[in-house]
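Every protein chain but one is kept in place in this view of the complex.
Here is chain A:
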Amino acid sequence: MVDVKHVSKGYNKKNVITDVSVKIAKGKITSFIGPNGAGKSTLLSMISRLIAKDEGEIYIDGMDLTRCKNNDLAKKISILKQSNHINVRLTVKELVSFGRFPYSQGRLTKEDRRLVNEAIRYMELEDIQHKYLDQLSGGQKQRAYIAMVIAQDTEYVLLDEPLNNLDMKHSVQIMKTLRRLADELGKTVVIVIHDINFASCYSDYIVAMKDGKVIKEGTTDEIITPTVLNEVYDIDFKIEEINREKICVFYS
């Protein structure tokens, strides 16, 4: 379990996150939603120790984040950010192999190789595993990065806007994969997501944020309601049930 306690973070004396406390359940998908500038990505980056917090505490399975060794954390928690996607001439397989770096420091063992191949198979990348990343489409690239995170084999998988720049087909594909990560492999998945309907259909828990504060957290059913969403986004929401999924209509 990730336990965020009274965390604050500010840039230039302006608070981006103010006194946020959240609990993230194990083995489930939790989505952070909210308007731009709500502090979702900042919170995610703090949980994954990419940026330091100003105040408060973050515990991962009871361990204080600041006291953990960097390399140990890399076996426990992984984060994928959009900014990671730079054009570098690595093959898919080389990239996925880097996921094993925290374990092998670059000298892959037999077990590492097995896990790398497994991750490639899991993300259906066998055909393109020897292609360079800069030859791939956005969806393929995203899958390659997720395969790396799978090879990293961490209990916690954090993704910052994993659907950015993807079309519907690939978005669904990625979300289904994340679902499988939680259901089949028991991973705890935390995502920052803008598309409210993807959040509604695929996540177990939702944390709704606004202006650096948590407005409400709870199960998907508790959050996907007109009252909560109206408050978070300041626009009118209608919620319809289609095939037992709650679909939000906000195109006024």
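Here is the rule we use: a contact is a pair of C-beta atoms (placed from the backbone, for glycine too) under 8 Å apart; a residue touches a chain by one contact, two chains touch by 3 or more; residues count from 1.
The rule is short, and it goes like this: contacts and distances are computed from a predicted model.
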*Would you kindly match the missing chain to its UniProt protein name, picking from "Deoxyribose-phosphate aldolase", "Cell division protein FtsW, lipid II flippase", "ABC transporter permease" or "Na+/H+ antiporter subunit D"?*
"ABC transporter permease"
*Among A:T91, A:N117 or A:T225, single out the residue that touches the unshown chain.*
A:T91
*Which listed residue (A:V2, A:V16, A:I29 or A:A74) would be found touching the missing chain in the intact complex?*
A:A74
*What residues on chain A make contact with the chain left out of this view?*
45, 48-50, 69-75, 78-81, 83-84, 86, 88-91, 94, 98-99, 101-102, 105-106, 132, 152
